[in-house]
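The complex appears here without one of its protein chains, the remainder shown in place.
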Amino acid sequence: MPDITRDEVAHLADLARIDLSDAELDHLAPQLAVILDSIRSISEVAAEDIPPTSHPMPLTNVFREDLPRPCLTAEEALSGAPQVEEQRFAVPRILGEDA
Amino acid sequence: MSHPIRRTAAELADALAAGETTSVELTEAHLARIDAVDVEVHAFLHVDRAGALEQARESDERRAAGRSVGPLDGVPVAVKDVLTTKGLPTTCGSRILENWVPPYDATVVTRLRQAGLPILGKTNMDEFAMGSSTEHSAYGPTRNPWDLDRIPGGSGGGSAAAVAAFEAPFAIGTDTGGSIRQPGAVTGTVGVKPTYGGVSRYGLVALANSLDQAGPVTRTILDAALLHEVIGGHDPLDSTSIDQPVPPLVEAARQGAAGDMKGLRVGVVKELTGEGYQPGVQARFDEAVQLLVDAGAAVVEVSCPHFVHALAAYYLILPSEASSNLAKFDAMRYGLRVYPEGIADPNAEEVMRATRDAGFGDEVKRRIILGTYALSSGYYDAYYGQAQKVRTLISRDFAAAFEAADVLVSPTAPTTAFKLGEKLDDPVAMYLNDIATIPANLAGVPGLSLPSGLAEEDGLPAGFQILAPAMADDRLYRVGAALEAALLDRWGGPLLDSAPALAETPKEAVR
Partner (left out) sequence: MTTAPALMSFDEALERFDPVMGLEVHVELNTVTKMFCGCPTEFGAAPNTQVCPTCLGLPGAMPVVNGKAVESAIRIGLALNCNIATWCRFARKNYFYPDMPKNFQTSQYDEPIAYDGWTEVEVDGETFRVEIERAHMEEDTGKSLHVGTSGRIHGADYSLVDYNRAGIPLIEIVTKPIVGTREKAPQVARAYVAHLRELLLSLGVSDVRMEQGSLRCDVNLSLKRRDDERFGTRTETKNVNSLRSVERAVRYEIGRQAARLSDGDSVVQETRHWHEDTGVTTSGREKSDAEDYRYFPEPDLVPVAPDDAWVEELRGTLPEPPREHRARLQKEWGFSDLEMRDTVGAGALNLVEETVAAGATPAAARKWWLSDLARRANERGVDLSDLGVSPTDVARVQELVDEGKINDKLARQVFDGVIAGEGTPDEVVASRGLAVVSDEGALSDAVDRAIDANPDVAEKIRAGKVAAAGALIGAVMKEMRGQADAGRVRELILEKLG
């Protein structure tokens, strides 16, 4: 596993939608490299035949009946919104896939 | 009768039942204590004076009408700010959720309300529970009541400090890698991380969903058992909640307090003692093990060889899950919205980026980026996939160890409380605080920390950790209560009696 570069950190920050300043990149990139270095040993631990554990408790098939539960009121739903218009969440213009 | 704030929750419950006091009186006493000491300690992010007193009044009315809803009806409680509270701010210690008031209660909070416990307020924490010192709170650190220049542990330093400073009889914490137990250790209090799935996570703002668990933060084992029974049990709103009854915990604590540990096999985990542990912490641990032996327990040494990889696995799984969990904080539906500077008509993407940069602190950014990295294509198998395999190996280590022993024990944290700022910019050193607590979260088993005494080199509290198999939380209480009784006997009173008195801020200076 290669060292994490400043460019790579910038790319990851972009994927994570965080606008890191140059100063922050300078500060975080070396720290991340150290953290990664300290956890690098993990790749040599487990053999091929070890099953992964995604969950500590082996539960399966937890389902809900198809019965309605009370919703929030629109007022409650919108109570934390930075901006509201026409009972909807008002958000800055969306650039995107669906035109 | 001693001052109400010095009494345990169980004693307060008895006093309420006997009609010696009222919930309003108790709630007022704790609110007054918060006023007096929290300027220095800063355990609370939000105090709900009016709400708590209203709930206390209702509790007193129920009691007067003979309709009390449970043993703790009327005993006030504090709640970590990571659990949603309808009508009460919930910030998770983050700027990005400043002033957010959830429209719903977490299931744990619902159960506290149903059991009649007035909620004093919300306690401070590392931002989104990322940290071991509470220094990563966007609202300033909490200070350790034993020494105000030192950290109270984290992420739940607020709950532990509130209880240690007698600002609340007990509190709710959450534990992802030790955030209940490690603060307990460094503040001389008791903390329990229940079996994963034993307490509902609905309304617990997720750090790492497969590791998080809410639990009690108290001054005694019995209080922890009482609170655990209130919040525990199946919740249909949490798919990972265990659909089985909680074992009788209060009963286990009362039995254990009698002190007979004959037939109990105690496993000392080789990998979690010795090198790297502060001498005074290790010494108190060894003495406590001897007390269990004196009470009739047999001690065996067990080896869990994969525990050395637990920290690495944890710092891959946690950031991965967290990076995805925290994506929802995007300035669209709730919380902070920051418009980028120098852009005339910013689009949603640009607003998201600016908000997330301004709203998240350094540690949160570090972990989001680390998690994004570990999950990205090309690295998933080497990091996240591998970490999950290590998780399997750690669970197998536990299974083997629990063949040889009924409970496992270790020091809770390798050191006593360190100085504020000491490890703030050294993430790896900070992460090492959780070395002994993390394995339990990875395997989902329950763990308890109780004070084992003061380390002679600094006079600060050390913690003793007990681990039990999944669903056997009652063992924690049985063994914990026995050890607590022996220690109290040795000390001649609670450890917190040796803590220095906190300077009280005169009432007129508060607000």
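We just call them A and B in the order they show up, numbering each chain from 1.
Here is the rule we go by: contacts are C-beta pairs under 8 Å (C-beta built on N, C-alpha and C of every residue); 3 or more make two chains touch, one makes a residue touch a chain.
Bear in mind that the values here come from a model prediction, so they are computed numbers and not experimental data.
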* Asked: Given the contact definition stated above, which residue among A:T5, A:S41 or A:S54 touches the chain not shown here?
  -> A:S54
* With respect to the chain omitted from the figure, which of B:G116, B:G203 or B:G267 is a touching residue? -> B:G203
* To do: Using the touch rule from the top, list residues of chain A that touch the missing partner.
  => 15, 17, 54-55, 57, 59-74, 77-78, 85-99
* For chain B, the residues touching the chain missing from this view -> 83-84, 90, 92, 97, 100, 102-104, 106, 201-206, 208-210, 236-240, 320-321, 323-324, 327-330, 332-334, 345, 348-349, 352, 372, 375-377, 380, 384
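In this section, only the chains that are shown with their structure count from here on.
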* Which part of chain B faces chain A closely enough to touch in the complex? -> 100-104, 196-197, 210, 236, 239-240, 242, 306, 309, 311-313, 315-316, 323, 327, 330-337, 340, 345-354, 356-357, 360, 362, 365-366, 368-370, 372-373, 376, 379, 382-383, 385-393, 395, 425, 427-428, 431, 442-445, 470
* Can you check the complex and tell me which residues of chain A touch chain B? => 1, 4, 8-9, 12-13, 15-21, 24, 27-28, 31-32, 34-36, 38-43, 45-46, 50-57, 59, 62, 64, 72, 76-77, 79-83, 89, 91-95
